[in-house]
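The complex appears here without one of its protein chains, the remainder shown in place.
Let's turn to subunit A:
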Amino acid sequence: MTGAAHRLEHLVSERAARVPDAVAVVDATGSLTFSELERRANRVANTLLADGLRPGDRVCLLVPKSARAVAAVLGVLKAGGVCVPLDETGPAMRTAAVLRQCAPYRLIVAPECSAVARRLAGLTDPAWGRGVLRLGEEEGAPEHAPAPVPAGDETAYILFTSGSTGLPKGVVLTHGNVAHFVAWANARFGMSPGDRISCQLPLYFDGSLWDVFGSLTAGAELHLMSGRDNLLPSTVADFIAGARLQQWLTVPSVLTSMAGLDVVSHGDFPELRRIFWGGDVVALPVLRYWMTRLPHVRFTNMYGPTETTIVASCHTLPGIPAPDAGAVPIGTPVDGKQFEVLGADMRPVERGTVGDLYISGTGLTPAYWRAPALTDASFTEWPAGSGTRWYRTGDLARQDAAGEYHFHGRADRQIKSSGHRVELDEVAAALTGLPEVSDAAVIGVPAPEAEGNRICAAYVPAAGARVDVARLRTALAARLPQYMLPAHWRECGSLPTNANGKTDLPALRRMFTDDRRK
């Protein structure tokens, strides 16, 4: 019996066999070579297999980003499990909702996260899983490679993202989809053994899979950035310089804050070759700041919803854009993907016209985790009867004369906050779920100090309730992550409504923007 050749752990092991003594992962406490990483991952895998894990079983990870966390992820994959990395700093009630949805066979917990794990156990029905594996317990397990995972279940990861119904939704990422993108990106952008690659994004973000598997399958060094490394614009700059990074995948808010505080000098980071960003739009002055200072670096904008696996299209800047150049394009589809811009009648719009962006081809998620209705609503066969599946992104886009695609905002109520996808209706649902609130509406207003949005909430107190915003925020913080918490609040006797009786969103927007001008 042989395992599938495109499985991620197989590709990493293959590389590890060729460069066993090369550095694979570096974190704040030290580094692991490829052979050390493999042995650690094998111990995790053998422990899970001895516990009875079967292919396709989910394993959630409550482990801060570290070399141990990367070994644990590989161990889960080697055992045939499906990785669900959790945000160990996230609100317990939301993490508990994720646990209930994916019903893991095991929850792997780092010692420093045991208090969080106990809170989660108190919030979840024990039926969600059969137990906890404390990281460290696997130390005595055999370190030989387990038998290859038999072909069959393709799921590598389930990553949870904001859901408009009030619950986070799980996106299924397959081994084949991740491996396909990583192989293409490594070839396209030129990844070599020994290259130093950052991992700045959290492990529960799909972008981090590019860093992790891009570097490990190429024999490159993965440099993990901790929460502390990320705290200040200057600490990020220190990390890039200290690790002598050659490739850095980041988010626009980081580029903006570093430019805003002017922490980059001409010719800094002489070994840096590639900067990628995704998740949001970079303002042109910010991009010009970076490109002027780092003429030796290639700058590439990456675009792609998690549903299309990491990246769907990209655009490498041919040179420093003029101050009056328009927004940076999201570029052209990556290998294996196709884009279509369709009108409401599901016909392609004329080139140059804005319409709904649909994506098909390699990388499309097979489904949302255990949500067939949501999957049906988000994916469509087009043209009817063709058998070709398309993802309706909810993004508005336009194709220019040169064939490049441009982003034109959202067709729905999803926004970006600090680079995270936020369904405003998830925030409104959480707010309305509080006993002291009878009704609520939530909108996003462009942030003055960075790109992205600040979340604004209008609420109607329940009859007889006296509402204190600080208390309301604390209650909401137990249910939603920081980046989903409203920054502005307004108490109303009733929400403004339009002629159809629906919440009047433009009126709401005026309420908050007028507030800000005072």
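The definition used in the following text is that a contact is a pair of C-beta atoms (placed from the backbone, for glycine too) under 8 Å apart; a residue touches a chain by one contact, two chains touch by 3 or more; residues count from 1.
Please note the rule applied: contacts and distances are computed from a predicted model.
Of the names listed as "Spore germination protein", "Carbohydrate ABC transporter permease", "Acyl carrier protein" or "Imidazole glycerol phosphate synthase subunit HisH", the one that matches the UniProt record for the absent chain is "Acyl carrier protein". Checked against the full complex, the candidates A:Thr165, A:Ser192, A:Gln338 or A:Thr474 give a single residue touching the omitted chain, namely A:Thr474. Among A:Gly52, A:Pro193, A:Gly242 or A:Pro285, the one in contact with the hidden chain is A:Pro285.
One of A:Thr33, A:Asn230 or A:Thr316 touches the chain omitted from the figure, and that residue is A:Asn230.
The missing chain, though absent from the display, is touched by one residue of A:Val12, A:Val25 or A:Val254; that residue is A:Val254.
Contacts to the hidden chain, counted on subunit A, fall at residues 89, 227-228, 230-235, 253-254, 256-257, 259-263, 283, 285-286, 288-289, 418, 448-451, 470, 473-474, 477, 482-483, 485, 487.
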